[in-house]
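Here the complex is missing a single protein chain, while all its other protein chains stay put.
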Amino acid sequence: MTSKPEHHEHGHGHGQTPRVERSLLRKWFPHPILSLVLIGQWLGLNNSLAPGHIVVAVLLAGFIPIYTANFWPNRPKLRAPITFLVFAVVFLWDIVVANLQVAYLVLFHSPAKLKSQWLCVPLDLCQPEAVAMLAGTVSLTPGTISSDLSADGRYLLVHCLHVDDPAAEVQKIKDRYERRLKAIFP
Amino acid sequence: MNHLLILPILLPAIVAPLLAIVARNDIVLARVFSFAATLGLVAIGCLMVWTASDGQIRIYELGAWKAPYGIVLVLDRLSAIMVLLTACLATVVQLYSMAGWDTRGFHFYSLFHVQLMGVNGAFLTGDLFNLFVFFELLLIASYGLMVHGGGPARFKAGLQYISINLVGSVVFLMGLGTIYSVTGTLNMAHFAVRISQVPESDQALMAVGASLLLVVFGLKAALVPLHFWMPATYSNAPPPVAALFSIMSKVGVYALIRFCDLSLLQLGGPFAALGTQLLVPCAVLSLIVGAIGVLAARSLSQQASFVGLASIGTMLIAFGLFTPESQAAGLYYMLHSTLAVAALFLVVDLVIARRPGAGDGFDPKPFPQQGYLAALFFVGALMVIGLPPSSGFLGKLQILHSLRSTGEWPMLWGTILVASFAVLLGFAQAGSRVFWKSSAAHKGDPHDSGVGVGQMSHGNALSAKPLPLALPSAAIGLTWSLLILLTIFPGPVMSYLEATTEQLFDPQRYIDAVLKPAGEAGL
Amino acid sequence: MIQLAILFCYIAVCLSLLMNIWRLYIGPNVVDRIMAADTLVINSIVLLILYGIQTKSTMYFETALLLAMFSFISTVAYCRFLMRGDIIE
Amino acid sequence: MNIALIVLLPLLGSILPALMIRSGRNACMASAAVVNFLALALLLTHSPAVFFFKTTPKISWPWLDSIGLNIEFWVDGLGLMFATMILGIGLLILIYARSYLSAADPMGNFYCYLLIFQAAMVGIVLSDNVILLMMFWELTSLSSFLLIGFWSHLPAGRQGARMALAVTGGGGLALLAGVLLLANVADTYRISEILTRRDLIQNSEWFPTILVLILLGCFTKSAQFPFHFWLPRAMAAPTPVSAYLHSATMVKAGIFLLARLWPVLHNDGMWFYCVASIGLVTMLIGAIIALFQDDLKGLLAYSTISHLGLITMLLGFATPVAVAAAVFHIINHATFKAALFMNAGIVDHEAGTRDLKRLGGLMWLMPVTAIIALIATFSMAGLPPFNGYLSKEMMLEEASHTKWMGSKQIIPTLVTIAAVFSVAYSFRYFFGVFAGRVRHDYPHHPHDSPAGLWWPPTLLIILVIAIGLRPDIMAESLVKIVTASVIQDAAPDIHLKLWHGWTPAVTMSGIAVGGGLILWLLASWLRTIWDKLPRPDAKVIFDAVVHGLTRGCQLISDSLHNGSQQRYLFLIIASVIAFAGWNFASYPWAHGDRPLQPITTPLVVGWILVVGSTLLVVINYRNRLYALIALGVVGLFSSLGFVYVSGIDLALTQISVEVVTIILMLLTLFFLPKYSQPESMSWVRWRDAGLAIVAGLGMGGMSWLMMTRPWSMESIQSYFLANAKSGGGGTNVVNVILVDFRGFDTFGEITVLGCAGLAIFAILEGLARGKLRQRLQDWEPDVARTADRHPILMVVVTRVMLPMAILVGMFIFFRGHNLPGGGFIAALVVSVALIMQYMASGFGWTANQVRFKYHGLIGGGVLIAAATGIGAMVADRPFLTSWHDHWHPPKFWEIDFGDIEVASAMAFDLGVFLTVIGAVMLALAQYSKLGIIAVDAEVNASPMDCDPLNNQPPVNRNHKH
Amino acid sequence: MNLPEMPEMPVDAWGWVVLVSLLIGGCFVFVGSFGLLRLNNTMARMHAPSKATTVGVGGVLIASIFYFYGVVDEPYRVFPAQDLLIVFFLFLTAPVSAHFMAKAYLHKHSPQESDLPQPHNGSGWATFKSRA
Partner (left out) sequence: MELLLSSAIGVFSAAGVYLVLRPRTFSVVMGLSFLTYAINFFLVSAGRLSVNMPDILSKGKELSEYADPVPPALVLTSIVISFGMTAIMVVMGVRGYFENDSDHVNISLTEEMIARSRE
């Protein structure tokens, strides 16, 4: 392919995507969880549990991850499923609360009197997936938006719509979310 | 079912992607493949002409769906001739491009074959929307081919070309939509049946739809005042591509006559007089604008473009009369002018290639192989102007002859003859400046001491290495051989063409063939 | 009752759409416009779902699904354009 | 058949000298001469028939019978005489030219052109078909163009050739019209038949037109006033050409045609006044100007004009005797004038100049040449006992009793004056060149030329003398036979002899000689007066006319095609509207009464959004990003509109296309300016807005009319609805139409898309390589850029999205035949997912992970689609015939998998799917590559800017070719 | 308000859920867009839609799920899994959209980098400073 850069053959060894000898299982089932999700997605989309659909779902859930595995090198290992559930509940609860708060601010608070703030949240997480999940959680919950990461990915820049105590806010993020994520992504 | 009908579309449709896959980095392979396919098209074209010569109209129901629901291809004499003409022209362009143009960009042959596919499809289809698709197909390939090789002027002209044609495509769809909303069909034969049944309340809509299609066909054919895309496009396109494009404007002409002869003339009302009231005046204008352009041109390729415009005007005068005689004459002239204009573009390209820095402007500048090129240009010009003994002369004569039945023939004759004269003048001037004035080797003149002392020409002192001429000469020679055949055997050709127009003027046969396939009608 | 709720939602969405386009018009900066366009898409998804509920048809939901997938891409593309000019590098 | 051969021999033989030149110049000449000689011999084999048996051999082959163009030749008296002259003098010229042309001249070309010209001339005189004659006529113009311009390095040669072509070619076209009309009126194309239909022709309302057109052709060709100016200019040709073209051939073609058509065209009215008057004027003017020429060939050229005038005048007299005189003078003029041209050539060749002022006294150095000149000039002057005298006497005799507008004096007087000048210039030629003292300042050292140059004119001189002395033997029967064939009647009873008694002609002749002598003696004095007279210069006028014409045409053409796309499009759109509007107005119409769909609030809001965002685009189009965002909103609500009008497939397609388009436009906008400068003047904007409003009203109005009327005819739609399931095997009718009923359209459509991909590749690859690459590298982005290229968040989200989006794509693909979806939409979904990956992780890294080649996808897709169609052909069904069936897989562990629908349309759709992915991805990937070159960026080899896990910096590589 | 006709349906337990979800969803959709219009600076405005629309859309989608699964009559009764997927996609993508809009805003309109709190290790924000 002409559009392919020429460094293809040098690609290995340099980046952080070394294609080391993977086990056969890893090769044919690169992302088991993803495969499960895809099976569920397929059956849901087709709205059917018919055997034919299950066969197709299994086939697709097998093939698609094999193809896309390249695009997702160094997949993280997930731990602590219980923590994950707790995290999910906390997250959903916070979303509801956040929305009520934001609704209040939008409807009844004078825009001029909003105390908007930039916060710098230092991160203990180092998995990209974990960082992304934290950032996403922050964005989806109380009046906060993950606006930027530091160049080395170790700090999160958060914009708060209305905050009285920035330090407390940072601590809240670390306690409620980051702690749990740290357990999920060891 | 005769698979012959699909072949001129299918062959390029297979070759084009195949070239893109296997031969995109191997020009030799591409040339071999492409040339073989082009020759195949010639064979198919010959077979088609031969098949159609029995006067029967054959159809091919794609997907085995009956007309008017499915798409049908229709082979009658006219479409057979057009396919053969396309194949011949393609061979010429292919031969010529192999001398080097095909390496100046990417995917030349893929685009080339898509263009052929589009052109052949447009000639064969019996469905209006399918015609649109093939128009788009030939256009998209032409966009790529137009800018093949690059260059500032080429890209500006290319952008204008694409913009104008995109507007044309919109108009085409408008016309189609309107026609569908009134007649509920997209099939040309079915449309021909229904056009006469349109109730009064819908006739204005019908007329607008039809007129929009006419405008689009006129746009493709470069009929004044819809011709504005043409001069810049043709004169800036790579000359072999411009040569190939000379069949593209004929697609417009073809669609125009097919559409009018088959259906539109039956609507009655103003459309009955469409030809003489509108088409012929526009054609006359095209001829005049073309002739003026030839005189005004500042470069050989501009001149070739404008002479192309003039030839469109000439043939549309003939077609616009809508008589079997005039259209047969028009077809003969179309065969001639398509090839002649194409050959002229190729000659011009040879000149351009040898005059780096001067291009094809008229500034006198000596160049290698000048004598040979002068001869080529002379013959090429003679062919396009339509001077004897070229087939163009016969074509024009026949057109003049067929014009006698109109009331305006003195004016039409005058226009055609004066325009021919203007074109003659233009080419004489251009040729003498580019080929004669520029010849300069500094030798004393042994004779004419009495009248101005000049320098002898010939055996010129240019040290530049001569460029290869074998393939280009073969290409140009092939074109001229075809034209000479046209000159020597106008009789058989004309009898075929007269039978063609006879077929055209009996739309019922077309309709019967498309809507009542032999099996069903119990024939 | 459900009809009234749907009606209420329609009104809410229609007003939202009008407010969105007004934001798109007044800006003031290009990020606001992108935001307005993004919100327009989200609101359109709501509109589609409402239409599906109203017509008892889930046939329109694939449209909503594609909108959900693609609104993200165009928003990111606009932003990347502002940030880097080149959206694929 | 051998009549045609007379023409064909030189025509086909013209290739011989061009080839033989490789064997040397003599071989070249010899081959041409042999061809010429054979033709002459063939011709002469017919002379017994014409002379003794009084028959006219004819042949007729069909060629293009529908327009009366057939290969028809005949040899009658007139044709025989002319053909003999052409071939005979031609042979002499061929021989003469061998010695005349220098080593530097391309002799092969010369003889080639000359033989073509000869063939054309012979063709003219032997044609029995007016259209065939016309073809040869035009061919003479063309070949003479080549001959006159043979020395193309001389400006005069080029100019003369162009002028000759312009005048004679133009006249030829008028002639063509005249001849076609004539044939039309006479209802035959055969000349021999036309000649018998005088009454039909002369009584036709078209007669004046025919006459004028034909005379235009004849007069331009034979250089009659006021078209005479090209002839002297044509003297720039090599002398053999002048000798040939301007004595016996080209210029005589006009005379020939006058003579040929004389039986049907002549009368006492219009013919007489046009032809005789023009002839007389030409004769007079030519003679006068000739006297003042210093260039020998110029003098001869004007004398030729004068003599041609004389012959024309005689033909114009419209009496048989005058015709006989004309015929006789044609012969005589050919002999002495050809000899004189050759003579002038010898002088030029030997003395190195043709300028009378630099010549004189050559008699002593070149006696043979002088004798030739003496006899030829005296014949030209009309002095006895040479042949010129005889025909001039006949002319004077005829002129003496011809009345012009009732006046008896005018013609004789003017003719005598012309004769006086004729004698004078003849004397001037001979005495000016040969008499007097030998000079010492000739450019060369003149002496008698080699035989090759002098014996051809000598042969002619012998004829001059022989005819002059014994016309009764040498010419009388010929003249009579030719005259008879010209007038198509019995020849008048004429007797050619030197002395007819003391007739008025003798008196006039005497005056002429005396007057001529005096005039010659006064010539240098008269010259000073002549030089002071204002005279129009043909070259200046011609140049001015041509230049004016060119400038005028450029003015028109440039203002018409001024390169402004804005104007082109305006005119085209305006034409469309005008034409459609005119047609709308010309036909009846009525409002439709189809019940309208209700207007609901969401619809109104949607309308406001669509129209509002359209207005935003139009108002802010110069702020391109803003316009693009608003355009996206238009697209979004268009899709919702499609949903509302039941076009769900449309909506899905529109949404997907919209995203890809926006990405494409943003990629484009990176390189282009972000803002347009205000350009158009305000009146242009208002004009455009006006047109836009009219277009909008038209299109909106049309759609209103369409929507509001019930179907007046049954649409083909019901067939599709009825047969989609049973015939096409799918319940999504739109999709079944696309992949089955009208699958051929879709086949074309994917080819369009694939071709677009290839064309885009070609266009962009040309930018990435070659000359433009440097320009691309020199270009700097005109926006400030952030530091991070591949933010972590986006990368992570994409990793999750990609497989799921591909699955959605698969879902849409598989359901397409029965529910909204299909290959195209699926392909766009997958493409967008991949694009997302490109946006997240960049071009370099992503391209490395994508494991297929986009070219292959395009080609493979089209081929798969084609193969589906061809599969049907193998089964002897038409291309793209679909096949579908149910397949019930066997039970497996008691699990019933149910019916599985299998349709060939699915394979076709797979082709669509692959092509679309290939095309979209090829275009976008190619595009994004440009950006990297443009900013000289490094290609990233890692998927994100920084991986916080191992805190590695991003790995980049230089992008090189 | 002119809307197409819709047959009356009994409001059972599922119906109440649908009704409440619809009302909540409608409110939050409105609040999101209202906030986008009302708030007075770009960063503040960004909070409104990116939060409120999640619950807005979520509400309507939940309504739709329960409606099609519990309220409508048999031939139309399905479990619209697409709705779940829509919610999933929106939750996945909304933060990234917001993130990019914020970054774009920082890049184009934030007066200077120094207005922001800085990472303690001095690496700087990605928008402004690259690692390399």
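Letters A, B, C, D and E mark the chains in the order given here, with residues in each chain numbered from 1 onward.
Rule of thumb we're sticking to: a contact is a pair of C-beta atoms (placed from the backbone, for glycine too) under 8 Å apart; a residue touches a chain by one contact, two chains touch by 3 or more.
Because the structure is predicted, anything quoted here is derived from the model rather than measured.
Student: Taking the whole complex into account, name the chains on display that the unshown chain touches.
Tutor: B, C, D
Student: Which listed residue (D:Leu142, D:Met706 or D:Ala847) would be found touching the missing chain in the intact complex?
Tutor: D:Met706
Student: Using the touch definition up top, pick the residue from D:Ala351, D:Leu519 or D:Val660 that touches the left-out chain.
Tutor: D:Val660
Student: Would you mind spotting which of D:Ser23, D:Thr55 or D:Ser564 touches the chain that isn't drawn?
Tutor: Considering all chains, including the one not shown, the answer is D:Ser564.
Student: Check the options D:Ala30, D:Leu764 or D:Ala847 and report the residue that touches the missing chain.
Tutor: Missing-chain contact among the listed residues: D:Leu764.
Student: Return the single residue from B:Ser110, B:Ser299 or B:Ser420 that touches the missing chain.
Tutor: B:Ser299
Student: Could you please point out the subunit D residues that touch the chain left off the display?
Tutor: 558, 562-566, 569-570, 573, 594, 596-600, 603-604, 607, 610-611, 614-615, 617-618, 621-622, 624, 627-628, 631, 634-635, 638, 641-642, 644-650, 653-654, 657, 660-661, 664-665, 668-669, 671-673, 676, 679-680, 688-689, 691-693, 695-704, 706-708, 711, 715-718, 720-722, 724-725, 731-734, 737-738, 742, 745-746, 749-750, 752-753, 755-756, 759-760, 763-764, 766-767, 772, 775-776, 779, 818-820, 824, 916, 919, 923, 927, 930
Student: In terms of residues, what is the contact footprint of the unshown chain on subunit C?
Tutor: Counting over the whole complex, subunit C touches the hidden chain at residues 55, 57, 59.
Student: Since one chain has been left out of the picture, which residues of subunit B touch it in the full complex?
Tutor: Answer for subunit B: residues 129, 133, 136, 139-140, 143-144, 147, 150-160, 162-163, 166-167, 169-170, 173-174, 176-178, 180-181, 186, 232, 298-299, 352, 356-361 touch the chain left out.
Keep this in mind: only the chains that are shown with their structure count from here on.
Student: Enter the minimum step count from subunit B to subunit C; a value of 1 means the two chains touch.
Tutor: 2
Student: Would you mind pulling out the distance in Å between where the CA atoms of subunit A average out and where those of subunit D do?
Tutor: Roughly 70 Å, centre to centre.
Student: Averaging only over C-alpha atoms, locate the centres of subunit A and subunit B and give their separation in whole Å.
Tutor: Taking the average C-alpha coordinate of subunit A and of subunit B, the gap between them is 60 Å.
Student: Touching at least two other chains at once: which residues of subunit B meet that condition?
Tutor: Where subunit B is concerned, no single residue meets two or more other chains.
Student: Which parts of subunit E, given as residue numbers and ranges, touch two or more other chains?
Tutor: Residue numbers touching two or more other chains: 1, 3-4, 27, 34, 46, 78, 80, 82, 85, 89, 92-96, 99-100, 103, 107, 126-127, 129-131.
Student: Going by the touch definition at the top, which pairs of chains touch each other?
Tutor: A-D, A-E, B-D, C-D, C-E, D-E
Student: Taking the touch rule as given, give the residues of subunit E at its contact with subunit A in the complex, in rising order.
Tutor: 27-28, 31, 34-35, 38-41, 43-44, 46-48, 50-52, 54-55, 78-82, 84-85, 91-92, 94-96, 98-99, 102-103, 106, 115-121, 123-127, 129-131
Student: Write out the stretch or stretches of subunit D touching subunit C in their complex.
Tutor: Per the stated touch rule, the residues are 601-602, 605-606, 608-609, 612-613, 616, 625-626, 629-630, 632-633, 636-637, 639-640, 643-644, 648, 651-652, 655-656, 658-659, 662-663, 666-667, 669-670, 781, 783, 785-786, 789, 794, 801, 805, 808, 812, 819-821, 829, 832, 835-836, 838-839, 842-843, 924, 927-928, 931-932, 934-935, 937, 940.
Student: Along subunit A, where are the residues that touch subunit E in the complex?
Tutor: 41, 43-45, 47, 95-96, 98-99, 102-103, 105-107, 111-112, 114, 116, 118-120, 122, 135-140, 143, 145-155, 157, 159, 161
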